[in-house]
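Down below is the structure, laid out as C-alpha cells.
What you see is the complex with one protein chain gone and the rest in place.
A, B and C label the chains in the order they appear, each numbered from 1.
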Amino acid sequence: MSEALKRINPRRPFQVTAEGLKRIVLGVAGEAGASVHVAHRDATPKPLRLRGEPTGQHLVIAHADRGALTAHAHEAIAAAALLADAATAVTVLVFGDLSEKLAPFGADRVIVAAVGDGAHFDPDRELAVAAEQVARLAPRHIVMPDSAIGDGDLGRRLAARLGVSVATHVVELAPTGVAASWRGGAEMARRDLPRMLLLDPGTTDLALPFSGAGERVEIEVPPFPDSRYRDLGSPPVDSAQLGLEDADFIVSAGNGVADVPTLLALAKTFDAAIGASRVAVDDGRFARHQQVGATGKTVSASVYMAIGISGAVQHLQGIRAVRHVIAINTDASAPIAQRADLTIVDDAQAVMEQLLEATRGRNFAPGVTP
Amino acid sequence: MASYPHLMAPITLNKLTLRNRVVSTAHAEVYAEPGGLPGDRYIRYYEEKAKGGVGLAICGGSSPVSIDSPQGWWKSVNLSNDRIIDPLARLSETMHRHGAKIMIQATHMGRRNAFHGENWPHLMTPSGIREPVHRGNAKIIEIEEIKRIIKDFGVAARRVKAAGMDGIEISAAHQHLIDQFWSPRSNFRTDEWGGSLENRMRFGREVLSEVREAVGPDFVVGLRMCGDEFHEDGLDHETLKEIAHAMGETRLVDYISVVGSGADTHNTLANCMPPMALPPEPFVHLAAGIKSVVDIPVMHAQSIRDAGQAERLLAAGMIDLVGMTRAQIADPYMVEKIRDGREDEIKQCVGANYCIDRQYNGLDVLCVQNAATSREATMPHIITKSTGPRRKVVVVGGGPGGLEAARVARSRGHDVVLFERGDAVGGQINLAAKAPQREQMAGIVRWFDMETRRLGVDRRMGREATPEMILGEQPDIVVLATGGSSNMGQVPGWGFEEGLSVSSWDILSGKAEPGKNVLVYDVMSAHTGSGTADFLATRGSTVEIVTPDVKVADDVGGTTFPIFYRRLYALDVVMTPNYWLDRVYREGNKLIAVIRNEYTEGLEERSVDQVVIENGILPNDGLYWDLKERSVNFGQTDNATLFAAEPQPALSEDLSGDKFLLYRVGDCISQHNIHGAIYDALRLCKDF
Amino acid sequence: MTATARRIAVLAALGRNPVSGKARPNRDDLLALELARQLGGDLTLIHAGNPDEAALGDYFAYGASSLDLVPLADGGDVASALVTRLAGYDLILAGSRAEGGEGSGLVPYLVAETLGLPIVADVIAITLGDEATEVTQALAKGQRRRVRVTLPAVIAVYPKALVTPRYAYARRLAGRVTTYVAPAMEPVASPWHREAAKKRPVKFRAAETKSGHARMLSAIVAEARGGAVIAAGTPADKAQAILAYLRLHKLIDW
Partner (left out) sequence: MQWVQIAITIVFWVAVATLAVGLIRRIRLWRNGRDAPVDWGGLLAIPRRYLVDIHHVVARDSYIANTHMAVAGGALAALALVAINYGLALYQPWLDWLTLAAAAVMLVGSYFIWARRRNPPARLSKGPWSRLPFTLAGFAAGVIGLMLVTLVPPSATTTMLALPLLLLLIAGSAELALGIGAGGPMKHAVAGLLHLGFHPRKQRFTGRSVDLRPLDLDAGDFGVGKPADFRWNQLLSFDACVQCGKCEAACPAFAAGQPLNPKKLIQDLVVGLASGSDAKFAGSPYPGIPIGEHAGAPDKAVVPFLIEPATLWSCTTCRACVEECPMLIEHVDAIIDLRRNLTLTTGELPGTASETLANLRETGTTGGHDVAARQHWAVDLDVKQAQPGTLVDVLLVVGEGAFDTRYQRTLRALVKSLKAAKIDFAVLGDSEFDTGDTARRLGDEATFQMLAQRNIANFARFQFRRIVTPDPHVLNSLKNDYPALGGHFAVLHHSTLLAQLAKSGQLQLGPTPDRRAVTYHDPCYLGRYNGEIDAPRDLLKAIGIEVREMERSGLRGRCCGGGGGAPLTDIPGRQRIPDIRIGDAKATGAAIVAVGCPQCTAMLEGVVGERPEVLDIAELVAQSLPVPA
C-alpha cells in the first residue's frame, strides 16, 4: 500500500543565479540541490579606503605583544584611518614581532621594526627608530595608544623629543579636534587636532566600512650604543593574587567541572587566575567575586580557558575582550564553541587530567626569573 | 557587600525627585477593568513594586488619549474619558504612600491596532499604509483629525495631572501615531505633515506643546522613542538622534526613554522585549547614542535584569535611568533586596517572555516563575510564618511545582523534606534548557535551588521516593509534584515501542543521538518541538518539522516564535504545518514516516533516518494511587477553596499519628506549564 | 649603598579630591615623595605654581621637610619652570599624572628631555646604587619588570606603587617653604578650552553603512569566530592540541 503514496523530499529543487540567489522555478520537478545554509553575514571584502597614490600620511606607533597588537592599538590605527582623507595613507610602525594583519583596522603600510622581544625595555633605541621614521615620513599626525605602559611611555618620549603639539589621554576625537579628560575626569578640555595624539582606550569604534592596503615592510634596527637603560628581566608574579580584571591567563570553570582541586592545580600550572560561570558560583563551588559575565566581571585576558562552560550570552559578554578563548566542553554545539578560537569536545575532567599530566614539572614557581 | 552607588542615587526629573534609578517602564498590563479603568488588581500590582522599592513606575503602556484608538484589545487604561481620574488618583495615592513615583504612558496608536471590536473605528495613519503585525488596515488621517488628536493629548494630560500622578510619558515608540508620522516607512505625505524630517516631526512637536500647555512647566513630561527601527526604509539611528535632539531642544520634555528596534513586523517586534536568546542589554548603545545628543536624562529598558549590570551601565554614563520592568514582574521586591545586600534572593527574570507573549495574545500579564505577580490580592510575594501548628511536609519531585511547594511550606515554618530522584532539582525545566538559546530557562531552577537550600529544606536527592520512604518521614502533609513523562503511546502507529520513533525528551536529554535526516513531529506546537528541531539542526541534522497545527510553533507567543523562526530558517529546517503523522515503518536502513494532510486527508511519505515526536506528557501518578487511599483526604484538593485562594478545609483535620493529607500539583495531575505548576503549589501551600 | 649622599628632588603638583573637589597634595606625587623618603638622602620637594595654596602645606605632613616653590601663574609652562630649579640632582621623582589640571603626564618627560636625562615611568619600587638605580616597573596584567638606569635620572612613579603616604600633623607644623625666583617666562596662550565633563565622550566611528537587518544582527547575535573544533582523538591528544595552540600564539614558552 505504501507504494501508492507520494514520497516527497520537502526541499524544493533550485538553481543559483549569477547574483548568488537561490531561484526556485515553479513547475520544475526533480531532485533537490544540496541544502545550502544561508550565511549570516555578508562576506564580501571591504573596499580599500585609499584612492590612488597618497600625498601624505598619518603615522601610528605601537608595540606588539606575542605577535599581536592590543585592541587599544587597533583603535589608534582605526582612528588614524578615520582621520585620513582618501589621499592620506596610514602607516603603522610596530615594535616587536607581528603575526596579525592590520589591514582590517585600516593600516595601509606596516613597518615592523624587529627589535626582538617587544617586551624588552630599550627606550632610547625605540625612540631613535621612531624619530627617524618621523623625520623620513613627515607624517601629518602621529597617533598612539595612551596605554599605561609601553606605548604611552614611548609616545611621551617622542613628544618631548620632537617638541610638537601633543594631546594625551584623548577621550574623544574627530577631524575637527580632540577632547582630553582633565582634572581627573571632572573637566573635558578641547582643542584643534595637535600633531600628536595619544588616545585613551575606547575612543574609536573598530567597525570600519573599509580596509587598509596592509603592505608590510620589515626594517632592521641597529642596537643603540651605550643605552642608559638595562632591562633586568621580569620577576614572576603570583597570578593567584591578581584580580580577574588584571589577569592575563584565566582558567574558568562551569557546570561541567565537578573536581575543583584538579581545576585549581591546572590554574596553578598555567599561573592563571580562576574564574567561574554563574552556575558554578551559585552552587557554592566558587566565590561570587570569581564570576565572569555580564552580571559578574568583565575580563580582558590573553587566554580564557573555559572548562565545562556552555557559554550563555551573559557569560560571553564578560569575555568579549579576551584574545584567545579555549573551550573544553562535551557539547560541540554549545554557544561557547561559536566564540572559542579552539574548542575541545570531550569530558572536562579527562582533558584537565591529561593537561596536568602533559605539563607535569612545569609548575609555576614564584621567585625564579625565566 | 556589593554596593550600587549609581543605581541607588536619586535623580530629579523636572521637579520630581526619584529615590533611585530603577524604573518599571510602561507596558500593557492587560489588567484594566471594562472601560479601561484601573481596578484593585491593577493598583495592587503596582503597589507591590512600590513597596519593593522601585523609584518610578510608569503604568498604562499604550493608554489611548482618543476614542478612536481602541484599548479593548490590550485591556489598557483609557485616558479618553474623565472617568479615569478617580481610579488613577487611587493609584497615585497608593504609590506615594510607599515612596514611589507614578506616571502613565499616553498615546494614540494610529494604525497599530485592530479595527474590529469596541466601536469598530476606522484606524488612522499618515498615509493609510497597513500595519502588518496587528493587521491594522487604516485610512489616511485628515488634518482635522490630526488637530483633534493633538487636543486629545492635552485633555488626557490634564486628566493625568488631575489624578495626582507625577508625570505623563508620550509614546513615540513601537510605531504609534507619532512615530508613524516620523517614519518614512509609514509617512508618504506631501503636505506640511510629511516629506522633510522637519515636517514629519511636526505632529510630535505639536503634541508635546499641547501637553506641556495642559500640564504646566513643573509637571514631568517624558517621551518614549525608538533608537533604530532596523528597517531599510525606516528610521535609522542617526535620524532618530536628530529627532531626539530636536525634541530635546523644544524644552518640552524632561526625559527621553529609548527603545531599540522597530515593532511593526513579527521579526522586529520580538526584539522589543528581548527574549532570552538575545544578549543582555542588546540596544543600550542606541540609548547611549541618543544621550550623546540631548541634555536631559535618558532612560532605557530592554534586558537589564541584574543590579550589577544596571550599575555598570549607569556608571559608564550610557544612560541615566534603568528600566527593569520584567525584572520586577519576576520579583517586585528586587530593589529592596539589592538595597539590603540580598541579591542572591532575587528571583531574576530569565527572559522567558511568558508575560509579554500572553499580552500579545490579549491575555493578562503573568510571570512564568512568580505566580503571585498580579495576583497580589490573594497570593503573597512574601510568605509569612504560619501561626498554626508546625507540620512535617513531604514534597515529592524537585521540578518547579515541587520546589515552589517546598519553598512555600518551609517559609511557612514547617519542616520540609523534598524528594527528587535526579541528582539535581529542576525537573522538566532542565530539559527545556537544553534547546539552543533556551539555556536561561535553567535560571528559573537556579533561584528555587538557592532558596530551598537557603531556607533549609531537607533535600533528598538521587533516590526515587517510595510510599514507604514517604510514610517513614511520618508526614502531616504530602505534596506530590512528580511531573510526567513523554506521551508516546497514544498512537501505536508511531512505533515507539518498536523503536521506530524517539521522543523529544530522548533527544534533548541526550538519550538518543541525533540522526542524519530527521523528521520532528510536533503535536503540541509549544517550545519543546521547535526547540528540539533547533537542537537537531544545530548538531548538523537535516530536519523537517511537521505539525497538525496551522503553523509551526503556533502555541509559542509573538515575541518567541520569531526567535525560533530566525534559527529554523537559517538552519534550513523545512516547516510543514497541517499534517498528521499516521505511522512509521522501517524500509531497509531508512524509516518511512506516513503523514496525512489535515484538510485533504491526502497521504505522503518521508524517507528519513530518525523520527522524533513531541506529544506532551502523561502524568506520573503511580505514587498518587499508592497513597490516595491511605490519606485522610483521599488525595482530594478542594477546588472551591483552592480557586478562592482560601485554606484547604482538610488542614483543620486531626493529623496526629499516621494520618496525613495528600495533595498533587502541576503536571502529575495533567499537563500544565511552569507557571501552572508554580501557581498550583503556591495557592495550595501558602495556607499550610 | 651611598644613598644618603644622594640629592633627590620630588616634583609636587597640587591635586584635588575627586569627590569633594577639595585641594590636596597630588596623590601620585605623594607616592613619589614616600618612595623618596624611604630612599633617604637629601630630599627637596619642588612645586611650580601658585604660592598661596594652603593645601601645599599638607606635603609637609606627608613627610617633606621643605618645599621649594617656583612661582608660576595659572596656565604657565610647568616643565620649563621646574627645569630652572632642577640642576644637580641625582634623582628626580614625580607622580604619573597630576589630578588637579591637565594631567598629561608629560612633565617628567619634558624635564628629562630638557636636562638630557634618562627617564623610567610606571615605577613602583626603587633601589639606589652608586652609578645607577634599579627600579621595578609595573607592566600590564600585574606583571613587573626590573630596569637599571644610570644616574642622574628621572623617575615617574606608578599610581599603584606599593607605598602608603603617611600624614602626620606634627610634621605639617614644622615644614617651611622656600620661594625660588625663576627667570621670567613669556606666557603662552593655551590651545585648550576647558569645560565641565557632563557627557561621556562620543566614540569616533565611521558613518553607518550597514543595512537595517545587519544593524539588528550586530546588536543581537553574539560574535561567532568559528575557531577550530577538535572532537576526535584521546584526551591526551587533545591536551597536546591545547598546548600546541598556546605555544603557537606564544602564550606559553614551554
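Please note the rule applied: a contact is a pair of C-beta atoms (placed from the backbone, for glycine too) under 8 Å apart; a residue touches a chain by one contact, two chains touch by 3 or more.
Just so we're clear, the structure is a prediction, and the values are computed from it rather than from any experiment.
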So which shown chains sit in contact with the chain we cannot see? B, C
Residue, one of C:Gly49, C:Gly76 or C:Pro165, that touches the chain absent here: C:Pro165
Could you tell me which of C:Lys22, C:Lys160, C:His193 or C:Arg247 touches the chain that is not displayed? C:Lys22
Of the residues B:Glu142, B:Asp233, B:Asp340 or B:Glu513, which one touches the chain left out of the display? B:Asp340
Of B:Arg19, B:Arg375, B:Arg410 or B:Arg446, which sits in contact with the chain we cannot see? B:Arg19
Residue positions on chain B contacting the omitted chain are 1, 3-5, 8-10, 17-19, 99-100, 338-341, 385
Residue list for chain C contacting the dropped chain reads 17, 19-20, 22, 24, 61-63, 164-173
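One rule holds in what follows: only the chains that are shown with their structure count from here on.
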Please give the pair of chains with the highest number of C-beta contact pairs. A-C
Taking each chain's centre as the mean of its CA atoms, chain A sits from chain B at a distance in Å of 37
Find the geometric centre of each of chain B and chain C from their Cα atoms only, then give the gap between the two centres in Å, rounded to an integer. 51
Let me have the rounded angstrom distance from the C-alpha centre of chain A over to the C-alpha centre of chain C, please. 26
At least two partner chains per residue is the criterion; list those residues in chain C. 198, 202, 222
Listed in rising order, chain A residues that touch 2 or more other chains are 40, 313, 316, 332, 335
Which of the residues in chain C end up touching chain A in this complex? 16, 18, 21, 99-106, 109-110, 112-113, 118-122, 134, 136-150, 153, 191-198, 201-207, 209, 214, 217-218, 221-231, 234-236, 238-243, 245-246, 249-254
What part of chain A is in contact with chain B in the complex they form? 2, 5-8, 10-11, 35-38, 40, 278-279, 282-283, 294-296, 310, 312-314, 316-317, 332-333, 335
Chain A-touching residues of chain B, taken from the complex the two chains share: 277-281, 306, 308-309, 344, 436-437, 439-440, 442, 446, 449-450, 538-539, 542, 544, 569-572, 574, 576, 585, 587, 592, 594, 603-607
